[in-house]
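The complex appears here without one of its protein chains, the remainder shown in place.
== subunit A ==
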Amino acid sequence: MEVNYAIELSKHEHKPLQINPIKHSQPMGAALAFYGIRNCLPLMHASQGCASYTKVFFTRHFNEPIPMYNTSVSDITAVLDGGDYSILLSIENITKKNKFKPEIIGLHTTGLTETKGDDVRGVGMHIEIPYCYVNTPDYEGGMESGWALTAKALIDQHTRPYDQVRPNKLLLLPHVSMQPVEVEKIKEMCENFGFETYALPDLSTSMDGFFGEQQGKLAQGGIGIDEIEVLGNCATVVSIGSSMRIAAEALLVKNPKIRHIHFDHLMGQDMNDNFVASLMEIRQIEPSPSVKRWRGRLQDVMLDSHFLIGSSRFVITGEPDMCIGMTELIQSVGGTIEAVVSTVYSPVLEKIEAKKVFVGDLEDAKVHFKNADLVISNFHAERILHIDEQSHAGLVLRGFPNYEELGNQLKNDQLYEGSTYFLLEIANKLREVKHHG
């Protein structure tokens, strides 16, 4: 399969099928985003397998019960129904059976219901509960875009227009690959600067592995719809990850006075210096001592780990916004990126300066494994690395899904602190594979 060697970054596919895919679908990203909305009823407009697969996928990744409902489109409704019947019946069945009242219904489409052309916007006129619809066909985009489209839809449809701002109110828009604790840490950082901070979506209080009183049939924690409605008076919106720009722009439409700051990621010293500088400029205060301590620790670890990382080669696979952050952090201590294999095309991939950057699957990525010391990929790469005896590379698990390890929601790679831990983790893994064979 030497042909795969020369795959260039392109908006078009290089082969007719995917073999061992890394990519996940738009509907799955949308579903995950709705888990970050308080008391949300995530409703997938699909035949029931789509929801069942998604539920199992996230249950195994997070080791948490996952609230998930679907409209069970049947052979008859697939052809005859414009969507109204199965959606309204679902909502009736769910709310009647469970005797609960969701604060919002998060409805999104799939390949099936987009193909049949259901009017998910129109059906909202018949629903008494607050309602958000998103068009997420799974033959377009990927998990990252499904998540971003949902954040945008929530703002478009629910945030009220404002002409004033509250100077210390801030909205964070995290990209899909950020785990719950990472969102929590960034929120904390902003709060330390005196901001009243919100995140959209906010998994930091919903999918965070917290052992509560009961398991909900609705999304727990998260940002409330009442809070989304009044996001228009934020003074600052911070988008993290190129995919989230569309959500920030949607907010600026509601109130042009909002200041938008964008970061492609928050990994490594440079990006975090920019982030801290921005927050300092707005608030005109110094960061807390702990932020300064962590920057020092990161620098120390950069120096300590640069011998190992600087002489090593990496392959990274995953969603574009995750890939660029890891690439830049590893490169900042001299690591060589052999290949970045991304799930979907995103303009941010053009910014990555690695030997190879392209959209592909694990069959394509495997070719590069034999040149790597370390692979950063999801759980599927594990078996492929084992089968491939030419490769001596170690594996650090990141991205969706990770069925192999516990505590995914507590993995932190962001800010000075998370970057420090990330460098230590990959350096230790490198020591294991390089020095102990």
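Methods note: a contact is a pair of C-beta atoms (placed from the backbone, for glycine too) under 8 Å apart; a residue touches a chain by one contact, two chains touch by 3 or more; residues count from 1.
The rule is short, and it goes like this: contacts and distances are computed from a predicted model.
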item: Per UniProt, the name of the complex member that is left out, chosen from "Cysteine desufuration protein SufE", "FAD-dependent oxidoreductase", "Nitrogenase iron-molybdenum cofactor biosynthesis protein NifE" or "PadR family transcriptional regulator PadR"; value: "Nitrogenase iron-molybdenum cofactor biosynthesis protein NifE"
item: Touching the absent chain when the full complex is considered, from A:S72, A:N192 or A:T336; value: A:S72
item: Chain not shown, touching residues in subunit A; value: 1, 13, 15-21, 23-28, 43, 46-57, 59-60, 65, 68-75, 77-79, 86-87, 89-94, 97, 110-112, 115-116, 137-140, 142, 211, 214-215, 379-380, 383, 403
